[in-house]
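Below: one structure, written as C-alpha cells.
The complex appears here without one of its protein chains, the remainder shown in place.
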Amino acid sequence: MMKCKKNIIIIVMISILVFSLGFGANAKAFRVAVIMPSSISDLAFSQSMYDALLTIQEEMGKEEFQFVYSDNMFVVADAAAAIRDYASEGYDLVIAHGSQYGSSLVEIAPDFPNTSFAWGTSVNTFSDQGITNIFAYEARSEEGGYVSGVLAAKLSQTGTIGVIGPIETGDAKLYVDGFKAGVLATKPDAQVNVNWIGSFSDVALASEAAQTHINVGADVLTGTAQMVVGAIGVARQRGVLWFGTQADQTSLAPEIVVANQVYDWTVALKPMIQLVREGTMGGIIYVLTLANGGLKIVVNQEALVGKTIRDIIEGKIDIEL
Amino acid sequence: MKYKNVREILMNFIPIAAFFLALLIGAIMIAILGISPLIAYQALLKGAFGSMNAIADTVVKATPLLFVGLGICIAFRAGVLNIGGEGQLVAGALSATVVCLNFPNLPGWILIIIALFVGFLCGAIWAGIAGFLKAYFNVNEILSTIMLNYIAAYGMNYLLSGPIMDPLQIKLGSFIPQTARLTQAVDLPRLIPTRLHFGTIVAVVFAILVYIFLWRTTIGFRIRMIGQNIQASRASGINVQKYMVLAFILSGALVGLGGAIEVLGVHHRIFTDGSVSGFTGSAGFNGIVAALFGQLHPIGTIPASLLLGALLTGANKMQRVVQVPSALIGALNGLIVLFVVGSEYLRRHQTRRVERTMKIENKNKKENK
Partner (left out) sequence: MEAIIIGIAKSAIRLATPYLYASIGETIGQLSGVLNLGVDGVMLMGAFSAFYTVLKTGNLILGLLVAIVVGAIFGLLIAFINVTLKAEQGISGIGVYIFGLGLSSLLFRTMVGTVQAVSGFPLLFIPLLSNIPIVGEIFFQQNILVYGAFALVPISWFILNKTPLGLSIRAVGQHPEAADSLGVNIVRIRYLTVIFGGMLSGVAGASLSIALLNVFQQNLTNGMGFIAVALVYFGAWRPLSVLSGALLFSTVNAIQIWIQVKGINIPSDFTLMLPYIVTIVVLAAMAKRYVRPPKALNKPFERGE
C-alpha cells in the first residue's frame, strides 16, 4: 500500500513538472506595441487598428498575444520617443499607425535589428535604404469608396451628393477620389460637391458643412475622419443618407447610415505576425482590398429598407398587384 | 529675526510644495483608474532621467520651451502677453525650411546660419504684425495673436499640401502633408550620440543674451520699467508704445528662432495634421508655462523648461508603462500649472508682507534708539 501511494505521488509530481515545462515553453507571448495619432475611440482611423488588435487577442488568447498602445500621439517627436522606447523594451512588433511617423521610423529601425516595425498607411518599406525590418501597410480605400459612390448615386433622388473631408491627403484623398469615381460612373451628370474642412477634429465645422451641402441640394452625404460625427448628426436630423468609412458608423444614426467601408487590419496583421515569428522582420507591403477581405462593406438594412419593411408590416403600404 | 529668515527661505519652497501637491492629486486620479501611483511615478522619473536617451529626450523637448519661454519673458517684462507662440513657431520653422529647400547647393553651415536668421526674422515679423496692428490700429494683441495663430496654421497647410510638399509623397500617391527631408548638410550637429542637438546650446546662449539685454542695456531697462510702472515710465518720457511693440517683436523673434531650430535639429522637415499645434505640439503654450515657472527671468527659464520637458517626457513614458490614458497626462499637466501658478503670487505676496513687517520693525528700532 505504501509503495502504491509513493508511486502515485511521484507520477503526479512528474506530471506537474512536465505540464509546467510545457507552459513554460508557450509562455513567450507575442508582444505588440502600437502608436496612434488620435484617440482609440475616434470611430475612425485609430479605432480600426485598436479593434483589429483586440480581435487578434481574442483569437489567440491573452497568454499568446499581448499588446499595449499609446494613442493621441499627434506630436511626432513624442511618437518617435514612444517607438524607440517600446522597441528597447523588447516588443516583438512596433506598429506606427500614422503616415506622419515614417520619417521617425527610418531613423529608429536600424538601431533595433531584432525588432519588427510596421507603419501605415504607406507603401514604403525603405528597403531601398537597406532597411529590412519595416513592414508597410495600406488600405485601398478608394475601392470601398467606389462601391459607396455607386450605391449613393443610385439612391440619390436629387442627383447632388456631398463629401466632407479633413485635409486632401493620404487615406482621405483615396477614399474621396474613389467615391467620386463611383458616383460619376453610375450617374455621369450627378453633382458631387467636396469640401475639405482643414482639420481632423473640427466637429462644428463638419456639422455646418453638412448643413450647407444639404442646403445646396445634396440628399446623400459621405465623409472621412473623426470629425464627421458632426455631419452624421446633421444628416440624421435632416433625413439625409450617409455613407461611412474607416469604421462602422451605423450606431450613430441607424436610420440613415446606409453602408460603411470597414477596415479589417487583421488581414495585414496576421500574416505579419506569422512572418515575424518565423524571422522575417520587414520588407513586405500589405494592402487591404475588397478582394482579400481587408476592406468590407457593411450594409445597414435598417437605413436601406427598414422603413419600407415597417410600413408594409403596419399596413401603411397598399401593394397593388 | 532668525525666525523670519527661515520663513523667507521656506517661502521659496512654496512652488515646489505646490508642484508635489498637484502630483499627489494626480496620484489619486491614477489610483482611481486602478493603477499603482508608485509604479506610475517611477516610470515618470525613469522616462525623464532614467537613461542617456531619456535625458536627451528631456532636453530636446525642453529646447523649444526655452526659446518660447525667453520670448515670453521679454514680452511679459514689458507688460504684454504673447499668446501667438504657436503661429510664431510656425513662421520661423516654415521660413527656415523654405530657405533650406531652395538653396540646396550652399555649404551646410552657411545655410544653417541663414536659415536660423530667417526663422528669427520671420518670427519677429509674425509678432510684428500684431505689434503693428496694436500700435497703429489699436487692435488688441490677444485678439490678433490668436487669429494669427490660425492664419499661420492654415498657411502652413496650404504650403504643405502643394507648393512645398515632398515630391516623394506625390510620386507615391500618399500626399502626406510634409516637406521633403532636408539634406543632412543642414542637420544641426549632435552633441552626443542621441537626439541631443546643438540647438540646445544656442538656446542657452540666447538665455544669457536675453539676460544681458534686459538687465544691462538701456532698452532692456526701459522695457522692464514699463512692465513695472507704466505711469512712471511715461512720466520720464519713455515712448511706452514703441517699446511695447519692440518687446513684442523681440518676443516673436526668439520664438521663431526656436521653430527654426526645431526643424533643423529635430525633425529635419515640416509636417502637420492640419491643426494649429500640428507641428508645434503646443510648445507655444507650454513655453508660457515654462516662463512662469522660471519666474519670468531668462536664466530661471532654463531649469524651468528642463523641468517641464522632464515632466512631459516622463509622463509619456508613464503612459507607456502603466497604460494610463494619455488624457490623464494633460489633466496632470494642467493641475501642475494651476497649483504652481496659484502658489507663485502667494509666495511673492507673503514675501512682500514679510518685507513690510521688517520695514516697520526697522522703523520702530530706529525710533527707539
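Letters A and B name the chains as they come in the text, with residue numbers starting at 1 for each one.
The rule is simple: a contact is a pair of C-beta atoms (placed from the backbone, for glycine too) under 8 Å apart; a residue touches a chain by one contact, two chains touch by 3 or more.
Just so we're clear, the structure is a prediction, and the values are computed from it rather than from any experiment.
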Check each of B:45, B:106 or B:151 against the chain that is not shown and name the one that touches it.
-> B:151
Per the definition of touch given earlier, which of A:60, A:184 or A:203 contacts the omitted chain?
-> A:203
Touching the hidden chain in the full complex, which residues of chain A are there? Just list them.
-> 39, 41-43, 47, 72, 162, 168, 193-199, 201-205, 207-209, 211-213, 215-216, 226-227, 229-230, 232-233, 236, 251-253
Hidden partner interface residues of chain B, rising order | 29, 33, 81, 83, 133, 137-140, 142-144, 146-148, 150-151, 154-155, 157-158, 161-162, 275-276, 285, 288-289, 292, 325, 327-338, 341-346, 349
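As a working rule, only the chains that are shown with their structure count from here on.
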Please compute the C-alpha centroid of chain A, do the same for chain B, then give the distance between them in whole Å.
-> 36
In their shared complex, at which residues does chain B touch chain A?
-> 47, 53, 57, 60-61, 154, 157, 161, 172, 174-178, 181, 266-269, 271, 273-275, 277-278, 281-282, 312-313, 316-317, 319-320, 323, 326-327
Interface with chain B, chain A side, in the complex: residues 33, 37, 68-78, 81-82, 84-86, 88-89, 99-100, 102-103, 121-124, 166-170, 173, 198-201
